[in-house]
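Encoded as structure tokens, here's the structure I'll be asking about.
As you look at this complex, bear in mind that one protein chain is not there, while each of the others sits in place.
Labels run A and B following the written order; every chain starts at residue 1.
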Amino acid sequence: MSHQEFALNDLKRILLEGAGADEGVDLDSDILDTDFEELGYESLALLETGGRIEREYGIAFDDDAFAENRTPRALVAHVNGLLQSAA
Amino acid sequence: MTAKVVITGIGVATPNGLGVDDFWAATRIGKNAIGPVTRFDAAQYPSRLAGEIHSFTAEDHLPSRLIPQTDRMTRLALVAADCAFEDAGVKPGDIPEFDMGVVTASTSGGFEFGQNELKKLWSQGSQYVSAYQSFAWFYAVNSGQISIRNGMRGPSGVVVSDQAGGLDAIAQARRQIRKGSKLIFSGGFDASICPWGWVAQIAGGRMTTSDQPERAYLPFDADASGYVPGEGGALMILEDAEAARARGAANIYGEIAGYGATIDPKPGSGRESGLRRAIETALADADLAPGQIDVVFADAAGSPDLDRVEADALSAVFGPGGVPVTAPKTMTGRLYSGAAPVDVVSAVLAMREGLIPPTTNVTLAPEYDIDLVTGQARTASVRAALVIARGQGGFNSAVVVRAVD
Partner (left out) sequence: MGRRVVITGIGVLAPGGIGTKNFWSLLSEGRTATRGITFFDPSPFRSKVAAEADFDPELHGLTPQEIRRMDRAAQFGVVTAREALADSGLDLAGFDPHRAGVTIGSAVGATTGLDNEYRVVSNDGRLDLVDHTYAPSHLYNHFVPSSFAAEVAWATGAEGPATVVSTGCTSGIDSVGHAVELIREGTADIMITGATDAPISPITMACFDAIKATTPRNDDPEHASRPFDSTRNGFVLGEGSACFVLEELESAKKRGARIYAEIAGYASRCNAFHMTGLRPDGREMAEAITVALAEARMNPESIDYINAHGSGTKQNDRHETAAFKLSLGEHAYRTPVSSIKSMVGHSLGAIGSIEIAASVLAMENNVVPPTANLHTPDPECDLDYVPLTARDHRTDAVLTVGSGFGGFQSAMVLARPERSMA
């Protein structure tokens, strides 16, 4: 269980499970620096996604985690930071 | 002046048909769709038959963004709404957003969604409950989701009166059009064939325990033993008749001409059921005499005490055997808030074809003096139809649908 890694593919899987994908958005394209909002994920979808990440990885987000980490790259880094500090 | 309100678009999904054409092709020939429950293992329960929709794959019709946040009944309703819009030939932008609304009925909300979240709450913990639980199960969800998907910002609503609600919603939609809205979506969908919903329905004490699909749901039959639950429903587009003609509506199926509703007195009061009064009110509202009604779509509860009340009310209003009566829901089971909207659809399609669909599987018990259309469909000129819906707790609603020339 020690130092788990959270990758973009994990995020994509969880996004798809918890919120699907907007028509016209290809999650397999280069999305690392695209705002979640632009990818079609509004606050509710991000809350669901956040809840799923928290449960699967045993971490806890601050209330403004998604306000401060608006792109997949930022969120992946944030999650890995939390995982490291928990390890 | 009260505006004439007409049906201009239909979306329907029942165990015996998806879409108007499929549904009517099955209904007119009496195609039975009751069978063993397949959505879960019902072996341990006293009731094991249902009217299930087998051929519906939500992912084929709806964006993936909507799937995780919707119960089955919402997915069915959203797809039916799309079909009704297409049928009506209305495109987004044709009608101002604030002039379009959605009024639906619900019986038990997104019960299966609720079941799954309750399970997570109690077996895993509160942090496992979905962010969508706050609305996906509640009674208002279909009106909300339909309004969002179709950009409808006008007067909207949701009524819950068990099976009678399907007609109450249509009446409320007509009210909104008379107050000035141009287009209102109305109808109802329910789909609670899941273990938790099943147990709640068993608790109601009126489900049949028969295992024979053709001998299970037998309203007005000497062997009546309760009902079989089903899933599905119908959504209709209602418009002001003049406005519909002005925009060149392709389909004007019929007019919602009359409505009446009552609730029975408290059980044990010894007073008469309010059903007769609801029927009489609907007829008076439509300005029709009983003799002008060509067919009655009965509620057909399937329990002898309730069938007795309905047969008595029909005989009192129309005279013994005074009007053809049918209950095509014997093919699908009872669809809760979806049942009466489906019957309204059947009524307008019966007008169009001149054919009364049959009450399948039933042999009329001699004690009921009603003219029940059993066996096969009956050819008839249908210009006006009465639809009856009743809900547990004593809810009685009646709607008169009239042909439009």
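The rule we apply is simple: contacts are C-beta pairs under 8 Å (C-beta built on N, C-alpha and C of every residue); 3 or more make two chains touch, one makes a residue touch a chain.
As the structure is a computational prediction, the values presented were derived from the model and not from experiment.
Engineer: Can you list the shown chains that the absent chain is in touch with?
Structural biologist: A, B
Engineer: From the list A:8, A:25 or A:44, which touches the chain that is not on show?
Structural biologist: For the chain that is not drawn, the touching residue is A:44.
Engineer: Consider the whole complex, including the chain that is not shown, and state which of B:24, B:85 or B:111 touches that chain.
Structural biologist: Here the residue in touch with the unshown chain is B:111.
Engineer: May I ask which residue of B:16, B:186 or B:201 touches the chain that does not appear here?
Structural biologist: If we include the chain that is not displayed, B:201 is the one touching it.
Engineer: Which of these, B:152, B:183, B:362 or B:401, touches the one chain of the complex that we don't see?
Structural biologist: Residue touching the absent chain, from the options given: B:152.
Engineer: If the hidden chain were put back, which of B:139, B:189, B:220 or B:368 would touch it?
Structural biologist: Once the missing chain is taken into account, the touching residue is B:139.
Engineer: Mind pulling the subunit B residues that touch the left-out chain?
Structural biologist: Output for subunit B: 40-41, 44-46, 69, 97-98, 101-102, 106-109, 111, 114-115, 117-127, 129-131, 133-135, 138-141, 143-145, 147-148, 150-162, 164-165, 168, 172, 175, 179, 192, 195-205, 261-267, 274, 277, 281, 391-395.
Engineer: By the contact criterion defined above, which parts of subunit A meet the unshown chain? Give residue numbers in ascending order.
Structural biologist: The list for subunit A reads 42-44, 47-48, 51, 63.
Here is the rule we use: only the chains that are shown with their structure count from here on.
Engineer: Centroid from C-alpha atoms only, then distance subunit A to subunit B, rounded to Å. What do you get?
Structural biologist: That gives a centre separation of 42 Å.
Engineer: Inside the complex, what are the residues of subunit B that reach subunit A?
Structural biologist: Answer in residue numbers: 63-69, 127-128, 130-132.
Engineer: Show me the residue ranges of subunit A that touch subunit B in the complex, using the header's touch definition.
Structural biologist: Interface residues on subunit A, with respect to subunit B: 16-23, 40, 44-45, 47-48, 51, 54-55.
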